[in-house]
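A single protein chain has been omitted from the complex, and every remaining protein chain is retained in its original position.
This part shows chain A:
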Amino acid sequence: MNEKAMRKSRWQTVIFLLIIIVLTYLSSAITRFNFVEGMATIPEAIGWIFSNLMVTQESMDKLPKILEKLAETIFMSIAATTIAAVISLFLGLFGSKTTKVNNFLSVFARFIASVSRNIPVVAWSLVLLLSFGQNSVTGFLALFIGTVGFLTRAFIESIDEASQSSVEALTATGATYLQIVSKAVIPQCLPQILSWVLFMVETNIRNATLVGILTGTGIGYTFDVYYKMLNYNAVALVTLCIVITVIIVDLISNYVRKVIL
């Protein structure tokens, strides 16, 4: 980099910072969000949390029911993720440059990936809510669709990156497509693929709570019910359970990741 270019890039940084400051000011002006006032309410909010959101003996009675719903949510997330992973693996193979079967399927896979990924899970829940109503299928589908999009994209990249050279070599030996995929592409990409699936299980357990509130299923629904009944102690317990679950899942998947990579 010569001096001129360096000076230019310094200027770019300054301009960039100025733009961010202006944008922040404008957006708070438009939304009438007052930073100082917002900060001032924090102590009060914390006070409220400590006085109301406490797990009491009474709310502990509800624990079995909460755990049951929690288990339902976890299993739904795992099911949605694993089924989506299987579908995404095929879409990933079709979408990857090195393992594509034909151009039509390749474009199709990439289309599915971008459509389902670029619409947030919450939006999918609301759309599906209209067509399927409030039941567990809706929640499942919302997670499933978002996951297919994300995993397909991730798998395409993993496959592209990991297998180009060995695919060329095996094609040159006269190997068939399925031989190449099963003996070169999959073994090479498996750690990344599993890692992405674990990541999605984690994400989906988190998302499932939110999706559950919208679609009336699982732990999210339980949360919603207690919340509307103003039973804040039970809400606190539900939240605590979710947090603990997410932490445990996180630990497990980190451990598994360490073992496979």
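FYI, a contact is a pair of C-beta atoms (placed from the backbone, for glycine too) under 8 Å apart; a residue touches a chain by one contact, two chains touch by 3 or more; residues count from 1.
Definition applied: contacts and distances are computed from a predicted model.
Taking the options "Pyruvate ferredoxin oxidoreductase", "Phosphonate ABC transporter ATP-binding protein", "Phenylalanine--tRNA ligase beta subunit" or "succinate dehydrogenase" in turn, only "Phosphonate ABC transporter ATP-binding protein" matches the UniProt protein name of the chain that is not displayed. The missing chain, though absent from the display, is touched by one residue of A:136, A:171, A:195 or A:231; that residue is A:171. Among A:184, A:200 or A:213, only A:184 touches the chain that is left out of the view. Although one chain is not drawn, its touching partners on chain A can still be listed: residues 165-166, 168-176, 178-180, 182-184, 187-188, 190-191.
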